[in-house]
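A protein chain is absent from this complex, but the other protein chains hold their places.
Letters A, B, C, D and E mark the chains in the order given here, with residues in each chain numbered from 1 onward.
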Amino acid sequence: MPHFDLPLDQLREYRPEVAQPDDFDEFWAGTLDEARRHDLAPAFEPVDLPLTGVRVHDVTFSGFGGHRIKGWLTLPANATGPLPAVVEFVGYGGGRNLPHTHLLWATAGFAHLVMDTRGQGSGWGTGDTEDPVGSAPASPGSMTRGILDPHDYYYRRVFTDAVRAVETARSHPLVDPSRVAAIGSSQGGGITLAVGGLVPDLVAIAPDVPFLCHFRRSATLTGREPYAEIARYLKAHRRHEEQVFRTLSYFDGVNFASRGRAPALFSTALEDMVCPPSTVFSAYNAYAGDDKQIEVFSFNGHEGGGPFLQDTLLHWLPQRLRGRAASTA
Amino acid sequence: MPHFDLPLDQLREYRPEVAQPDDFDEFWAGTLDEARRHDLAPAFEPVDLPLTGVRVHDVTFSGFGGHRIKGWLTLPANATGPLPAVVEFVGYGGGRNLPHTHLLWATAGFAHLVMDTRGQGSGWGTGDTEDPVGSAPASPGSMTRGILDPHDYYYRRVFTDAVRAVETARSHPLVDPSRVAAIGSSQGGGITLAVGGLVPDLVAIAPDVPFLCHFRRSATLTGREPYAEIARYLKAHRRHEEQVFRTLSYFDGVNFASRGRAPALFSTALEDMVCPPSTVFSAYNAYAGDDKQIEVFSFNGHEGGGPFLQDTLLHWLPQRLRGRAASTA
Amino acid sequence: MPHFDLPLDQLREYRPEVAQPDDFDEFWAGTLDEARRHDLAPAFEPVDLPLTGVRVHDVTFSGFGGHRIKGWLTLPANATGPLPAVVEFVGYGGGRNLPHTHLLWATAGFAHLVMDTRGQGSGWGTGDTEDPVGSAPASPGSMTRGILDPHDYYYRRVFTDAVRAVETARSHPLVDPSRVAAIGSSQGGGITLAVGGLVPDLVAIAPDVPFLCHFRRSATLTGREPYAEIARYLKAHRRHEEQVFRTLSYFDGVNFASRGRAPALFSTALEDMVCPPSTVFSAYNAYAGDDKQIEVFSFNGHEGGGPFLQDTLLHWLPQRLRGRAASTA
Amino acid sequence: MPHFDLPLDQLREYRPEVAQPDDFDEFWAGTLDEARRHDLAPAFEPVDLPLTGVRVHDVTFSGFGGHRIKGWLTLPANATGPLPAVVEFVGYGGGRNLPHTHLLWATAGFAHLVMDTRGQGSGWGTGDTEDPVGSAPASPGSMTRGILDPHDYYYRRVFTDAVRAVETARSHPLVDPSRVAAIGSSQGGGITLAVGGLVPDLVAIAPDVPFLCHFRRSATLTGREPYAEIARYLKAHRRHEEQVFRTLSYFDGVNFASRGRAPALFSTALEDMVCPPSTVFSAYNAYAGDDKQIEVFSFNGHEGGGPFLQDTLLHWLPQRLRGRAASTA
Amino acid sequence: MPHFDLPLDQLREYRPEVAQPDDFDEFWAGTLDEARRHDLAPAFEPVDLPLTGVRVHDVTFSGFGGHRIKGWLTLPANATGPLPAVVEFVGYGGGRNLPHTHLLWATAGFAHLVMDTRGQGSGWGTGDTEDPVGSAPASPGSMTRGILDPHDYYYRRVFTDAVRAVETARSHPLVDPSRVAAIGSSQGGGITLAVGGLVPDLVAIAPDVPFLCHFRRSATLTGREPYAEIARYLKAHRRHEEQVFRTLSYFDGVNFASRGRAPALFSTALEDMVCPPSTVFSAYNAYAGDDKQIEVFSFNGHEGGGPFLQDTLLHWLPQRLRGRAASTA
Partner (left out) sequence: MPHFDLPLDQLREYRPEVAQPDDFDEFWAGTLDEARRHDLAPAFEPVDLPLTGVRVHDVTFSGFGGHRIKGWLTLPANATGPLPAVVEFVGYGGGRNLPHTHLLWATAGFAHLVMDTRGQGSGWGTGDTEDPVGSAPASPGSMTRGILDPHDYYYRRVFTDAVRAVETARSHPLVDPSRVAAIGSSQGGGITLAVGGLVPDLVAIAPDVPFLCHFRRSATLTGREPYAEIARYLKAHRRHEEQVFRTLSYFDGVNFASRGRAPALFSTALEDMVCPPSTVFSAYNAYAGDDKQIEVFSFNGHEGGGPFLQDTLLHWLPQRLRGRAASTA
């Protein structure tokens, strides 16, 4: 895939106007309030695995609507805490997968909680979390479920689940609640941005090739899945364009970015037609935190930096923890 | 597309064993009983259209779970009844569309009711009917929603809606309830087969290139949508193969075909990789009615006979009505 | 498909220079004169169909060179006239199809004549009209047949047929000749533009995603059929570029648009790579009539507005007829 | 491309029944008689080229209907004759191309005449010969032009042109008429087979990956062009299957093969989806001559043996000429 | 992708004859002897990584020709040995990748050595090992480098490297040399089979969707990379078919399988067009060990069982170690 988006020097200055509804903050405050009326009820069930280096727990907690959301919590085998924690969100179509697939952060000395994405998890990885909410007519996939009203929109539920996942991680006795970071790739990066805008006291966020940014542009710039679900919906529902983009404005990563303050490590790839670099830079350039940087991979597509980015993150994240004594110390 | 399935002479003799659960009839009797506990409550709202040759009504009725299902009823402008009726079900991904797109049967002197398919209608045609039921993790699309349990499976709701759609047509004062036929192409053909097996007194059915037949074969014979959704689900959920096919056995068109008695006009196309001819012949050869025929289109894909089949149907269906005096006469 | 052409605000102002031969008007005046030397000899043969709401006639008339051209005339079953009429031209590769596929306009109270396109009609719909004229070496398809000389070019014959089709409609006793509109999609839209420029007294035209506009741009902007036939021809015939585009300048929709005066409803779609929006706007912005509008579908490809556009047209066209008393009244 | 057709050992025994009309020989005798009523009128115009090793003539002769057909005659520069001659027919979509592209056979000491294919020559090579005959509705391309009647069918004209091309070669003063061979690849191979069946006294034929064999099988075995044109035509014209295959039976290479007697070198490739090996073996196994062989290329597609086959042919053909004294000697 | 190979019941019985050269064992004995004349010279350089749960060493050893081959050795952080070990070989095009990408087996209590594949490692993962040997003309990729002579063939070097990698693992002071297993997916599975046939005393092998089996069949059954490299080579080198397959017979996984005795866990996937199931079953059914099993994934392609197979392997492998006391104990 050749370079198809703006040249890098223009990307670095790209600050488009992205629609933001007046009641954006009220909408989200109300949404989280409503979710918190349900007891979080975090459960951590030990999983019996033939692994000696880590301990894994099957996690369940109450997300949006009190619906029970799954995850895995992985700890270094001999940890006594308090541990810094990484909460991770996964890419579109995947789920929490099998527990032995998440070893990196526990091996690096962190508590690691990966959240299942409701209703997904039948693509590249399996999931175990139901989305009990139905939908008006929608395109195949999650992107347009409930898209005619922000209150019904699928990602309202997911972003709320994600905030609650951070709270779940913080509730674990071995986790130091003052040293929690959020990370994720693609959809996981989009959720990370949302969490970064909704949870004020994270120690760091790392949105990798984030999805769900600048919908107006992404829906017309790329024909690749899953942004294509929006265009496919509007191809049929020809008279709903404004209504759809109004809904999406409540979920745009650019609007969450302008509210984020935690140290942030973004990444993007110049051949990424799934989450085009200009949509990532839209969020990065809007990001409100001072300590921010973006890794640019010139010849990669949506796979982005892959293990090279992990390597960078393995060094970057501990630096953000230094000087932050464990809260219980 | 070349011919890829069995040769025609073998297709004509193809009678595979298709799994049938012992409680198939109980399952469906119970399902319909449950649905009928909700008041059908058919509503026929006149639609103001710049059409002088037909009158169209916006239809709403209670389907599975009492959920309100939409449709269009189209009548010859000057009809005084009682009219024979055609109830039509639509293809995968589509909806009832705009009302002026359904003129054929009213122009031919029939009452015509097209049923919206719940949750669909964002593909080639628009729909207006919500599916208020959520789902465990599923592949994008409708095919695997609730697939781990026949009670939760998406098509349990759709087939029930379809039976109720026939009842809705029969409830209209201008319709002769003893002269109702069911037709449809692709998914609409699969639904037609189900209705033919569940509603005992139809005057005719016409499943055109029907979908939803012989799932075991179709899931491994073709990589085309929407059967591919099953394979895609099992690609992730590697340990659920038996559970999935057990569920599907309650919805297999072959099992409905062996219960159908109404005169039937099937069709299939030898280059159809979406609904392969052997899966259609599986149902056709199992069909229990005496008055049955199948139109075979040698060089067509899933578009099948198109207007040529309509032409055949326009002549075949009236022949099935002859000798059947209008019931109210 | 993402947006690939100019942004909408630039499209609205896009007025490229399109080559126009000095003898354009003479060429067409001479061509039509020549055709009219043959007796039009319109024949309307009733067709026996199992349809009660309409009456259909198998139409034959003399087009270019006196060659006999086919069509269907569909009338409301009980019409006594004089009726307003819609003459429709069809898309590339198709034909007049079977008669029951054209019910919309008769159901709306119009006489409807659909013209078969000579030599085509073996693609998505069948045709019945021979093109008795051979050709110098040409690419597969109709686009380059006779392309080295405007007198030999395929569309010289087709556009002439189309003018004669309007005259045929007007010749029918139930048609009011003062209230005839021309419509069509894609190739049918291109023919509509030509007819709009060649027939002075139409009541309205509606070119939908019209083809055959601004050949210089379309041949280099899109690789999709059927414009690609031109590029494919020139790929082989490397020394004939100027000769080819000279021929095409006699057939460019932009040049017909600048001669059209009837009220006009254009449409285009921003993802249409078959008939790119800038080529449609080239014609629209050049259109000489005062009463013109263009429907823009943001997330559609060449399918354009489909039933939504039909719905608009069903309301727009009758408004153009008001105040126009039937000529025979 | 993997092997997709019968295994090689079955191919060697593959002798399918191919339909042959009773009046096959009468049809062709009548056709050739009719063509010969027109004066052949061969013209050989010297071409001025910057080539010192060969002399090229621009050839024109009367083919079917007396239509003037083009070709190039290439001779060794210093030839005094009588020379053995190779008449070559070209692949689908191509033409006689530019004259310097045909040097092999003159460099090998032969007179070489390449025939232009009427109406083609806008694909991979240019042509200069008009096909002045029009057509009923046909698919894009040559394959279905006039396909509803053997008398109207395109290849009736082409095969007749080809027989006349051999006569043209023989008419040249430097050519030894008793030592003329016919060769060609793909469509050129199909024409070679026809010529081999229609011209009794050729010294050799070499059909390379021949097209136009066993239409019933090829039309359903492969979806590749140009056989696909037949299927595409029948996809629209659903009721003409028998009529189409009846026409094609007059043009089937298998029926010409069973009439050929000249020494023959066939070739085929096991990955050839354009002209599948079973269709080639259908002709090869039916070939009536005693001196026949077939080169099989196991890992090639339609490119077949390419230069390797040429190399074989450069040795094989001279062996067939030995013992044949020049007729004028 | 639909099922395209033999049905499962036939696969279970599929025992094709695969060519085996008479001097197969001598060839390999000589090859390994030659390699062992070079000092293995294993080097284990500690790598500084921000990982607390494991210790990683940068490994270098002498493979074929004494060339220095790279790898990573990953140990549980606090291991004191002797540890059972897993030696892993990687898929085509990849390399040893970054060290933090190999955490599973060390986390499960094993020593884990992953071998870099010479000359590869520029595809999905990076490599660091040169292949200093040049090649006669070859297709892009590794598959046909040196393919005209078994002594020059690329995989002679790679399989030798792999045997030496096992010896390297055994040389480490924390590894128990009597408890070493070999595993790998795709190309890694093919190398595993070779190692299983060449190293007599492994504790287990696990070839996952193994590549490099039954070349005669795979080269004609699938058009997918990398088997396609063979066909592509022969497409050009039309006269070298026998020579190529003679070379490949020295490297066929089926021939190594018939020499393997260690407990073995194979896997295959029925939609795998890269390493078709019949080629895997060719090796599995020929496998000489008593303790063998094969995991069959019905709806997967070349991704095979993925984490589900890892899960099975995490339980299966420790069972093979039981009763095997650590050799140093």
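The rule is simple: contacts are C-beta pairs under 8 Å (C-beta built on N, C-alpha and C of every residue); 3 or more make two chains touch, one makes a residue touch a chain.
Note that the coordinates shown come from a computational prediction; the quantities given were computed from them, not determined experimentally.
In the whole complex the chain that is left out makes contact with A, C, D, E. Within the set E:Asp5, E:Glu88 or E:Asp131, the residue that contacts the chain not displayed is E:Asp131. Listed here are the chain E residues that touch the chain not shown: 93, 95, 119-142, 144, 232-233, 236-237. Contacts to the hidden chain, counted on chain C, fall at residues 219-223, 231-232, 234-235, 238-239, 241. Residues of chain A in touch with the missing chain: 1-3, 270-271, 297-301, 303, 305, 308.
As a convention for this text, only the chains that are shown with their structure count from here on.
Shared contacts of chain A and chain D, meaning chains that touch the two of them, come down to B, C, E. The greatest centre-to-centre gap from chain A, using C-alpha centroids, is found for D. More than half of the contact pairs of A-E, counted by residue number, reappear in one of B-D, A-C or B-C; that pair is B-C.
The pair with more inter-chain C-beta contacts, choosing from C-D and D-E, is C-D.
Note on chain placement: the centre of chain B and the centre of chain E lie 51 Å apart, centres being C-alpha means. With touch defined as above, residues shared between interfaces to two or more other chains in chain E number as follows: 308.
Shown here, the protein chains touch in an arrangement that is not a line, ring, star or fully connected set.
The complete set of chain-chain contacts reads A-B, A-C, A-E, B-C, B-D, B-E, C-D, D-E.
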